[in-house]
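The other protein chains are all here in position, but one chain of the complex has been omitted.
Naming follows writing order (A and B), and every chain is counted from residue 1.
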Amino acid sequence: MLCGALCVLIFGPRPEPAVPPDREHDVVIHYWEKWLGPEYEAIQQIVDDFNNSVGREKHIYVELMSMSDIDQKTLVATAGGVPPDVAGLWDPMVVQFGSLGALVPLDDLAKAHGITAADYKPVYWNGSHWAGHLYALPSTPAAVALFYNRRIFQENAAKLRAAGLDPDRPPQTIDELDRYSDALTVVVTDARGNRHVQRVGYLPMPPDYDWYVTSMPLWFGSDEWDERSRRFTLTDPGVIRTFQWMESFPRKLGVATVSEFFTSQGGFNTAQNSFMLGTQVMEMQGPWMANYIHHNNPSMDHDWAVAPFPTAVPGLKNVTYCPFDALMIPRGCRHIPEAFEFIAYVSRQDVMEKLCMMHCKGSPLSKVSWNFLHHHPNPYIWVFEELASSPNAHMTMQCPIAQEAGAELTAIVQGVLALEVDPIPALALAQARLQARFEEFEKARKRRMRVAD
Amino acid sequence: MTRGEIRSLLKGLAFLSPWLIGFGVFMFLPIVLSMYYSLCDYNLLQSPAFIGAENYRALIHDGIFWKSLRVTLLYAAISLPAGLVVSLGVAVLLNASVRGQAIFRTIVFVPSLVPTIAAAVLWKWMFNQRLGLINRALGPLLELLHKSPPPWLDQSAWVIPSLALMSLWSVGNTVIIYLAGLQDVPRELYEAAELDGAGKRRQLWHVTIPMISPVIFFNLVMAIIGILQVFDTPYMMTRGGPNRASYFYTYYLYDSAFTYLKMGYASALAWIQLLLVLALTGIAFWSSKRWVHYQGK
Partner (left out) sequence: MKGGREKFWTSLATYAALVVICALAMIPLLWMISTSLKSDSQIVESPPRWMPDKLVWNNYRLAISSEWAHFPLWTRNTLIIATLAVIGTTFSSAIVAYGFAKIRFRGRGLLFTLMLGTMMIPFPVLMVPLFSIFVWLGGHTPIQWLGTAKPLWAPSWFGSAFSIFLLRQFFITVPDELSEAARIDGCSEWGIFWRIMLPLSRPALSVVALFTFMWAWRDFLGPLIFLQRPSQYTLALGLQTLQSQHGSTPWNQLMAASVLVILPVLALFFIAQKTFIEGIATTGMKG
């Protein structure tokens, strides 16, 4: 056995040399990304394009690596003094890492490359700033809307009409959403008296399945954080209404029934997603769903349509939540100008549209080509583009402890959907806790600034 | 000191030098730094800022700290006694069987060899609500009783009992230790007890257990120290959920340090952990005077 071990040691695999021999004298840029599968292949193509064009000219070679838990790993690596040169993170990191001083500000570099606010949709440009500085540039954006199964609507036209609803159009208010959902939900009781969901109209899901469910208050006209007063607003009536509305679902259908429905879900991008199985008629998703539907259940390709997700406030329209993937340069990067060359390349309109079409997402840029709108894998991409440009497009809360807030809200959503938690006291508790944490954070930040002086 | 004593001292220190250096750099220095950090606000990206006992004050008011402590203690309350009974019971059984003892012993031991991460993956699969072996095996029985399968890892009330149940699978190495202890008990004591008319059960209670009480004590202390450091399993299986029901103390410490980069706060948590270990060990030592019986002492 000892000999075997020695053999593995001597002849075994080595970490492959990542840089091809003819590029050995180039500046090597380490680029960490979070994606896997087809999304990973898409960005690999962009990286290859760069290496063969601008990279060759300017003697820069980008090495792409996929990492799990990328935000945490990047933070620890930055703190440890061994960060990647470019990190593909998410927009909340702009605030979180920016406020910790872990990112390199990109204002001057962007200006030198002629990249300005006019190039981007406001929600994405603003989301890339913190405390007046640009810390990131968007790579692939998100926007969410209502996906609904038109075929099931038509199949149940009679039932819908009997409930006073129109099967030829989607719900436009939360109230209508509830009524459409009630009409389309089918629950069966088995021999032992247990209820099972055969089909549900609409069901808000815990964050492991629906990762934007914690931003639901946006459709109720509320937000969880007020930037101007720098306070959490979890006890606002709109927020409370949102969680009470979420609570109404397990109340109506039964906790065990709902819980069973959740655990029988696979990931949202798999064939076990309830929308794809037809066991859920309406859901909130992003443009990428078109790709996953086509990949996992192509027979459904013409059954679905998209509309702006309904709101609970009369007159409030075109609300959407716009998180995005973004490229950032961690502090401690030793090749900042070269790293930015790559980021600037990705931000070119032709390259960006190529990447976003491969990912089946919208474009963060303000100018969008005819080709993009008409050859996009998602025929409803124009809905998402309109939503992302609307004044009611919201970015992630610009709070430095957004991550902890997210964790608290996630716990509350999980508890509410399991009927283990009463929204009003839970929100009040979270409000007090988070506000205290934020004040503590601010105090510490000011103290650190004084120490640094 | 005499010349001879000085020479011995130098020789001794020379041989001890690897440990002395190691202790200095990898133990003593970190402990001192840890104490210092616990009094600071430190996120590794900027230099530490001294804030006195602020971290400790925040700790007392931190609901998550108390929650993680409760989770850890709840787990200890279940797995310590259960583990003791099961491992001792298995050891007694092994000791009684004469034929094939080696084979049985080996089989019982193997699960404790499995690296914690692999065991976590395996048991996560076994606990799976729909497809897991446990629910499928219990299925027919539950049908009879008209009950639905327990939610195991998916519900707050069931997570800790599930993890405690899982820990019983790998008691193998404790069993070996108890077995060795049992085999050390002099036969004469059993024979004397039998002459006195004591049945198997009374022999167990009055002869076996007192005789191996030092071994029980040792295992208890090791187990306490171990439970306060449980991390791999919840990190792998439940990520501390659902709703922090399996958020063990060390997991919270790790998160504070490496997810939230609150190194100062994490150091304060670590010191509390150290104090707890010392306190619990101290209590164990003190109570040992009452029930631990050392042979020939």
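Points worth noting:
One rule holds for everything that comes next: a residue touches a chain if its C-beta (ideal position, glycine included) is under 8 Å from a C-beta of that chain, and two chains touch if they have at least 3 such contacts.
Source: prediction; values computed, not measured.
Considering B:76, B:228 or B:245, the position touching the chain not shown turns out to be B:228 (whole complex). Checked against the full complex, the one of B:107, B:141 or B:192 touching the unshown chain is B:107.
Summary of contacts with the chain left out: across A:66, A:173 or A:366, the touching residue is A:66.
Counting over the whole complex, subunit B has residues 1, 5, 8-9, 11-16, 18-19, 21-23, 25-27, 29-31, 33-34, 37, 44, 90, 93-94, 96-97, 104-111, 113-118, 121-126, 128, 130-131, 133, 136, 139, 169, 172-173, 176-181, 184, 200, 215, 218-219, 222, 225, 228-229, 231-232, 235-236, 250, 253-254, 257-258, 263, 266-267, 269-271, 273-274, 277-278, 281 touching the chain that is not drawn.
Panel shows subunit A; residues 1, 5, 8-9, 12-15, 36, 40, 65-69, 73, 76-77, 79-82, 266-270, 272 of it touch the chain omitted from the view.
Here is the rule we use: only the chains that are shown with their structure count from here on.
Mean C-alpha position of subunit A lies 39 Å from that of subunit B.
Of all residues in subunit A, only 72, 75-76, 78-80, 100-102, 192, 194, 256, 259, 263-264, 331, 403-404, 411, 414-415, 418, 420, 433, 440, 444, 447-448, 451-452 touch subunit B in the complex they form. By the touch rule above, subunit B contacts subunit A in their complex via residues 41, 43-47, 49, 51, 58, 63, 129-130, 146, 148, 151, 154-156, 241-244, 258-261.
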